[in-house]
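What you see is the complex with one protein chain gone and the rest in place.
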Amino acid sequence: MTIEEGFELDSVGKPALAHCAPMLTLDHHPSGRHFLHIPGPSPVPARVLRAISFQTIDHRGPEFGQLGLSLLSSIQKIFKTKHPVIIYPSSGTGAWEAALVNTLSPGDHVLMYETGQFATLWKKLAERLNLSAEFLGLPGSEGWRLGVDAGKIEERLRADTSHSIKAVCVVHNETSTGVTSNIAAVRQAMDGAKHPALLMVDTISGLASADFRHDEWGVDVTVSGSQKGLMLPPGLGFNALSPRAIEASKTAALPKAFWAWDEILESNTLGFWPSTPATNLLYGLHESMDMILSEGLDQVFARHQRLAAACRAAVSAWGLEIQCKDPSVYSPVLTGVVTPEGVDADQLRKLILDRYNLSLGTGLGKVKGRMFRIGHLGDCNELSLLAALSGCEMGMRAFGIKLKGSGVLAAQEALQ
Amino acid sequence: MTIEEGFELDSVGKPALAHCAPMLTLDHHPSGRHFLHIPGPSPVPARVLRAISFQTIDHRGPEFGQLGLSLLSSIQKIFKTKHPVIIYPSSGTGAWEAALVNTLSPGDHVLMYETGQFATLWKKLAERLNLSAEFLGLPGSEGWRLGVDAGKIEERLRADTSHSIKAVCVVHNETSTGVTSNIAAVRQAMDGAKHPALLMVDTISGLASADFRHDEWGVDVTVSGSQKGLMLPPGLGFNALSPRAIEASKTAALPKAFWAWDEILESNTLGFWPSTPATNLLYGLHESMDMILSEGLDQVFARHQRLAAACRAAVSAWGLEIQCKDPSVYSPVLTGVVTPEGVDADQLRKLILDRYNLSLGTGLGKVKGRMFRIGHLGDCNELSLLAALSGCEMGMRAFGIKLKGSGVLAAQEALQ
Amino acid sequence: MTIEEGFELDSVGKPALAHCAPMLTLDHHPSGRHFLHIPGPSPVPARVLRAISFQTIDHRGPEFGQLGLSLLSSIQKIFKTKHPVIIYPSSGTGAWEAALVNTLSPGDHVLMYETGQFATLWKKLAERLNLSAEFLGLPGSEGWRLGVDAGKIEERLRADTSHSIKAVCVVHNETSTGVTSNIAAVRQAMDGAKHPALLMVDTISGLASADFRHDEWGVDVTVSGSQKGLMLPPGLGFNALSPRAIEASKTAALPKAFWAWDEILESNTLGFWPSTPATNLLYGLHESMDMILSEGLDQVFARHQRLAAACRAAVSAWGLEIQCKDPSVYSPVLTGVVTPEGVDADQLRKLILDRYNLSLGTGLGKVKGRMFRIGHLGDCNELSLLAALSGCEMGMRAFGIKLKGSGVLAAQEALQ
Partner (left out) sequence: MTIEEGFELDSVGKPALAHCAPMLTLDHHPSGRHFLHIPGPSPVPARVLRAISFQTIDHRGPEFGQLGLSLLSSIQKIFKTKHPVIIYPSSGTGAWEAALVNTLSPGDHVLMYETGQFATLWKKLAERLNLSAEFLGLPGSEGWRLGVDAGKIEERLRADTSHSIKAVCVVHNETSTGVTSNIAAVRQAMDGAKHPALLMVDTISGLASADFRHDEWGVDVTVSGSQKGLMLPPGLGFNALSPRAIEASKTAALPKAFWAWDEILESNTLGFWPSTPATNLLYGLHESMDMILSEGLDQVFARHQRLAAACRAAVSAWGLEIQCKDPSVYSPVLTGVVTPEGVDADQLRKLILDRYNLSLGTGLGKVKGRMFRIGHLGDCNELSLLAALSGCEMGMRAFGIKLKGSGVLAAQEALQ
């Protein structure tokens, strides 16, 4: 059927419609479901998609105020904090910026830790904001296979006797590698060094998938986003605050307006925002938090761990290496798979997408073309993971890669 | 049923939800349609709501790249520009900030013009960013009833012989008052003064409702948002650029990262974004631009003018004053209605919302409580406007206001 | 923007997509809301539209069984009955047929009453099913302006001393005219005549809008449909039963299979159906009954009465005649408006649809071209009715009809 044979409206009332354009045909995938197994955006549950399709309402009206209060209360449970959580209409990158501009002053020294591409991007962003960012880590791409070494941070902080370091910034779940660093250890290291720097943590891809405890771990600013464990489309960024961070924001001299916490905190007391919030994504957030809290955060974390273990069992069965070399920091969110020498991981991903309608994550930065990433986060379950693993192993075989064994069977066994 | 009775979200957070796990009951309005006649967010067409409920896809995949290129091409038509348009996952406030931080340096002097609350907020934002903002305008709230006086701008620029003023910032459609200033005249004034300042225009509530011509009017940065004439939920901000603005961005010294045009422009060449875009709102943008460009921008503008004229006819028939005192700058987007002495406009709005399920815009800033605003933008037509006018006049009568005559009949006559 | 310029997917994975057809552009109405004011289908609330877009599930699975039991319980409250209600995947016409074939035998004599087009169609259907249908009523189209005369029925039944009449069939709310007959009076007449015929009532367009009491009024089979007061799309038909009707079904000899109550009643005990039910419409039914029962049936009826009175006030103000001549049986669901001599009501309706995006009901059968019908049922409220009345009066003026006064103002007054 051609476009012309398609549905046409009556000529009398709507002459312009004869040449009107089609609705966006964006889900014109080949038949059957698309399997989205990148480490975010994660698949958005139908319940959440329906919620974001509610009619937009007046963001200054009484109904919105009730929504806002409910959201601001629930989001604290997700971050495990009793302190305020700021919700921005922005990406996670915006939330990175917000964390820095609210707490720091031009030229401030910040200590960051190279765990992978996203730590690298955060450092780059800090530098663009006129901060002096120092990178700890290992040479080359070695650090991209391990978590944060809290000992190195402690050592560096002890050396900073003048307390010139104003903040320590680490990534909780490094999305580019599949490594989930031990944030409690970082806090311990800072306490061990008796250093007053603020602790800022990016858990953009960790929140609501990997256990995270803003208050208990003494995090000052936690940065996150909507399109990962929260199972939402991208478009919301988060800053969870500590009293110390709020205190710091009162004197921090980096210019800030859109990101400024003060006005937002004030408006939030009544469930509103000073500038227009992303109403429909907030509808979705309400729904997804309802799903997560109804399932129970502990159950959610356990589910992620179970699926991640099954995925790693598959990689081992294939005879391939997992990007993360330290089992104690394997990510429950995604697994990085190192492709054999001579295999262009991106060509492989393209073949898998074309043939099996399965999207996998690309290798980023220092490991570009050397690995692919399997996301198993959010609205994922046993059978969708097994489907993805089937797609991976069929694709690798079709690409000419010799596999040691079947990853699917190993994963089945892990899940049995 | 009042709003308070209708909308129930557990006050604490979740305990109630554990039992019934409801989907968000946010459209639990009283029976029948809610009439959203605030000057933005405007009602989102069902086509657009469905589009934003498409499954989220990989924003690095080939399908997304095609979407991105299509969007970036169409959005230029909306702004009437051949130059790049930046799309942010943010509110219009964010786009205000983006315009300034990309083009200016700390302490730069900017000339702004007080047309109402949004001009005032933009100035406040500029000041928070360490700019030196000068406000032109009339004393008290007099300027809130008129458009930009281009003569005043020309005079001020002529006086600035050292060219210390780096930018002139004006609001095209002042959402707080219903005044649409003459931007071509501002450009003429700047040219008349032979002043090199950049011209920055906020048409957040004007775009796609009131005629706007980025290139023809020589605007350097146009700022806009998604939730008005574009008929989308809030969550997207826009900067339309000129070559001079891009040139300025290369040396502007205000710190910028998330908002920085350079990386976005580079990624956009392939239809992508450097950080995660708000995929689902972009689906909606594709759809809404399809609707607007299919109807034709000129038809869209004419429709807004026709409805606005009918709305003003109603206000006149009621014997009430229109906030805008200069007919040459009446807004096609909204009409501000000055309430009679002694009438608390917000109490009136509350009565109208409670009884007739009609949301009207509040008076802001200097005119708080002294006026209400009727939005007639976006997905609005004759009968929905007449419904809103019926709600207004019934509500005013119920509130005890003596009306000279029926606004609905006057509007009918205007539309006949 | 032409189709070709629209969004195209990547050529690699989806070669067929270049010539793919667009999504159905069915809501490509002119800008703004369509006002659907026919007496059914009534506008479907967004909540219900979202509910019918839930993924279809196994209609033999445990989840469905729970849904079924919940539906079958709630629907009894809607009909005000303690006896079973059958739900068919069919139109109301199908439910007419079901009522007859389950209870009657070939050649059976049924007494029907001509209230308008739908009574006429039901009689025609009975005749096609080999029943002997006798029509009571007034000559010409006189009976189309009044309700059922219970006295005539009693008289006829008294004359039927042999009890050859097996059923009395009347329409509760005659959709073609806007007359809501007194069913309690019909039952009284039957009891007065001590006649054992079954009482069958069509309240397709009355259910959940006009008060209806299956048990209290001694109805044996009530026939209804989904697309009126239940605020659903068409596609569900209903038979509410009495014990006598169930008893009669055991010996009724008209052939029946799809419509047969026996197997359905048996399956329904566990919440299932013997053949595949219309799952997604049932999702919608669950939602709409939740809305109706949450609002409260009495509140729903009162709302319909209030809107209907306002609509009639408008018709009177126009100086036009209401089709229903007896105020005691005015319909709360719709109002029939008799157009002046010489006015082709359908040409008028066409003009109103084309100019004001307002759909009105046509005159049917004996009154074709002589009247139009304004629906004010289901998800309707004050402002949408006032919008429709504005559309009517503007359209009538544009058509050249001289109106005595403004219907909108009269309706406003009625609603004040």
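Just so it is clear, A, B and C label the chains in written order, and each chain counts residues from 1 on its own.
Please note the rule applied: contacts are C-beta pairs under 8 Å (C-beta built on N, C-alpha and C of every residue); 3 or more make two chains touch, one makes a residue touch a chain.
All values derive from a computational prediction rather than experimental measurement.
Within the full complex, the residue among C:S91, C:S141, C:S267 or C:Q299 touching the omitted chain is C:S91.
For the chain left out of this panel, the touching residue among A:I87, A:A150, A:V170 or A:A388 is A:A388.
Counting the whole complex, the residues of subunit C in touch with the unshown chain are 16-17, 19-24, 26-27, 34, 36, 38, 40-41, 43-44, 47, 49-63, 66-67, 69-70, 73-74, 77, 88-94, 96-97, 101, 106, 124-125, 128-130, 225, 227, 233-235, 254-258, 260, 274-281, 283, 286-287, 290, 293-294, 353, 359, 362. Listed by residue number, the positions of subunit B touching the unshown chain are 8, 16, 19-25, 28, 46, 50, 53-55. Counting over the whole complex, subunit A has residues 1, 5-10, 12-13, 27-28, 30-33, 35, 43, 45-47, 291, 295, 300, 303, 356-358, 379-384, 386-388, 390-391, 393-394, 397-398, 406, 408-409, 412, 415-416 touching the chain that is not drawn.
In the analysis below, only the chains that are shown with their structure count from here on.
Centre-to-centre separation between subunit A and subunit B, using Cα means, comes to 31 Å.
Centre-to-centre, using mean CA coordinates, subunit B is 43 Å away from subunit C. Annotation for subunit C: residues touching 2 or more other chains are 1, 5-7, 9, 12-13, 28, 30, 46.
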